[in-house]
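Provided herewith is a single structure, encoded as structure tokens, for subsequent inquiry.
Note that this complex is displayed minus one protein chain, with the remaining chains in position.
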Amino acid sequence: MPGVQGFMYPNEVELQWSILIVLYPYITGLVAGAFILASLERVFNVQAVRPTYRLALLTALAFLLVAPLPLQLHLGHPERSFEMYLTPHRTSAMAMFGFVYMWYLMVVLLVEIWLDYRRELVLAARAAGGVRRWFYRALTLGSDNISPASLAIDDRVGRIVTIVGIPSAFMLHGYVGFIFGSIKANPWWSTPMMPIVFLFSAIVSGIAMVMVLYVVLTWWRKTPIDMRCLDTVAKYLLYAFLVDFALEMLDLVHRIYEADESFRALDFMVHTKLFLSQIVLQLIVGTGLPILLLALTQIVEFAPRTRIRIYLAAGGLTLVGIFAMRWNVVIGGQLFSKSFLGYTTYKLAFATREGLLPAILLMMLPFGILAVLLRILPPWQRSTAGAP
Amino acid sequence: MKSFRDAAHLIRLAVLFAAGLLVFSVARAALVPKDFGTLGHYRAGAIDDVRAKPIAYAGQKACAECHLDVVDLRAQARHKGIACESCHGPLATHAADPGQMTPARPEARPLCVHCHAANTGKSTRYPIVDVTDHAGDDTCITCHKPHNPKLS
Partner (left out) sequence: MDTSRRDFLMLGTKMFVMTSAAAAAFEHVLAGAPEAASAYHAAGHWWAMVIDIEKCIGSGHCVRACKLENHVVDEPFYFRTWVERYHVDPLDMDHPAVDSPDGGIDGFPETYPDGRTTGKTFFVPKMCNHCADSPCTQVCPVGATFRTNDGVVLIDKDYCLGCRYCVQACPYGCRYIDPRTRTADKCTLCYHRLTKGLQPACCETCPTGARQIADLKNPDDPIHAFLRSHQIQVLKPQMATGAKVYYSGLDGSVR
């Protein structure tokens, strides 16, 4: 059989979950991470990162809206996907996730964004004319009240929403980790650490994404970068990365030490089929190098311009590395046989329903949506003092 | 009253959510299949769907209804434990209406070797041969009758 080494159960030769299912945890991870960055300011009062607050929320929203799309493309019957809401099977992590997603989108993210932007929406409704006026009026739900008292209520409620949002964001991506981690049939996936590793790598990717976007957008707008903000974001990225790295190393060391029945097969797979994506892309290029770069900026005093370049490089490498991590989990988990006697190959097509082309397009889409959101809900025009 | 007016937009939001939940509940009542959940977390009609699948193999008893002569012949022979359809293939359509479908004779050699070609995994408790040594290119039924294969 082409592409098969050793023995695989006949039904295992073809992979079940494709690059689209790699995209899905990547995208939801970016959402959770961006939100955690936003909550740093809102809940933990890290004032320095305030300039990224609204950008982080909008980034989270843009990616969250795209998140279901790879799943829909992957399903054999996407027209039946609503069944997950009608008859959710309570023992299925996937079914429960549908509700976690809905909760997070509706009750956390949209409400928080709405509360934070409500004043601007009302002002925009008053100032605009024609269709735009009705559009903004709809977004304000018809309310015209932006008195200081109402804004104070918004602020208090918004804070509660963010506080609720933090465990919700944890659940959003922790659940995705659990979807994999609870599969006892697959030893590459089955570990209680999976939700935690997923979550921390999500935080890392989300912070990196917002950091990169902040630099790029500020450059594009030709406004000065708030270095205190950027330095603080980079610092939190480093902290999150160190925790993530420690967790992944713990998992690795534990596997090597216990060396259970699956170990030899998995070890062989990592050294051969997953060498490029795991050792090179995820560990060296995507984790080791960014951590080194970020740590370097903490030890050596670089000029702001140099720091920005280092942060961009680190951020970009991080985003590649976390994608590689998702790839290694999803695809890696399907390359070996559950008999531990063989391996197969993932054949990635280009212009098919689950090929590389839709994957690329789906990754570009959130940026398009973000561009629209930045126009409707600009993060930068703020009538309150103290923010760029 | 003043604080109520200032929180009015939140009331609107709550109403919007309530409306959404209502729409969802109505949709759910309309769309969930009526027999879902009666036997377990599944559509009970699914069991009937599986049971309604057509039968392809009639089963040995059906063959015996008409082919008693072969049954008697085989009862004394080495192949008596093998169902008719194991070699002759699925014959439910033939059993239902014998005139309408006359089964083709299976080709002997490719069929016989499934069981009788020597293979380290096979038991030696029944005859296995290296087929080329034993029969060259000939078909097995040149010498052996499938219903009574032992050469006496």
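The letters A and B name the chains in turn, as written, and every chain counts its residues from 1.
Here, a contact is a pair of C-beta atoms (placed from the backbone, for glycine too) under 8 Å apart; a residue touches a chain by one contact, two chains touch by 3 or more.
Given the structure is predicted, the values throughout are model-derived calculations rather than measurements.
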Contact residue for the chain not shown (choose from B:Gly89, B:Pro103 or B:Pro149): B:Gly89
Given A:Val43, A:Met84 or A:Val157, the one touching the chain that is not displayed: A:Met84
Those residues of chain A which, in the complete complex, touch the missing chain: 7-12, 14, 16-17, 71, 74-78, 80-81, 83-84, 86-89, 91-95, 98, 179, 182-186, 334, 337-341
Residues from chain B at the interface with the omitted partner, ascending: 33, 36, 38-44, 46-57, 59-60, 81-83, 85-86, 89-90, 110, 113-115, 117-123, 126, 130-131
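Just so it is clear, only the chains that are shown with their structure count from here on.
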Intercentroid distance (Cα basis), chain B paired with chain A, Å: 45
List of chain B residues in touch with chain A within their complex: 2-3, 5-10, 12-13, 16-17, 20, 24, 27-28, 31-32, 36-37, 41
Chain B-facing residues of chain A, complex: 82, 85-87, 89-90, 106-107, 111, 114, 118, 140-143, 145, 147, 149-150, 153, 157
